[in-house]
Every structure is written in structure tokens, then in C-alpha cells.
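In this view, the complex is presented without one of its protein chains, the others remaining in place.
Up next, chain A:
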């Protein structure tokens, strides 16, 4: 099992702060698709992903027990 954390406006859109998803063996890009579908999130493509608090590229393969965070880049200033 994997824990997925949502930050910033993704959290508002998902309606939850975190979710439990079976993601071992999947890439970050695949997980983004699944999560976007499940939680009806429109903007995950440009969100950055961290696995266990470390930046993870889209090709990275998720391991059992990894904690994945999605952090959307913010443009305001």
C-alpha cells in the first residue's frame, strides 16, 4: 500500500489531504493518471511529485510503502 499526499489547491480539489492507493510497480506518471481519474483532478500533469520527500521524475517506479506527495507549482506573487 502507498500513501498519497495532496498539497495546496490539489488538496481542495481532491477533498482529502491524503489517500491510500496500491501503487507499487507503477511509475509516477501512471499514478498521476490514476489519481487524476479517481479524484477528478484536472492539473496533475504539471504537479511535481516527491517520493519519501525526495523529488521524483515521471519515469520513477514506485516501491511498496513509498509515500508520494503531489505538489502543484504556484505562480502568484
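As a working rule, contacts are C-beta pairs under 8 Å (C-beta built on N, C-alpha and C of every residue); 3 or more make two chains touch, one makes a residue touch a chain; residues count from 1.
As a working rule, contacts and distances are computed from a predicted model.
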Which of "Polar amino acid transport system permease protein", "Multidrug ABC transporter substrate-binding protein", "Thiamine biosynthesis protein MoeB" or "Carbon-monoxide dehydrogenase large subunit" matches, in UniProt, the chain that is not displayed: "Thiamine biosynthesis protein MoeB"
Contacts of chain A with the absent chain, listed as residue ranges: 7-9, 11, 17, 42-43, 45-46, 48, 50, 53-57, 69, 71-77
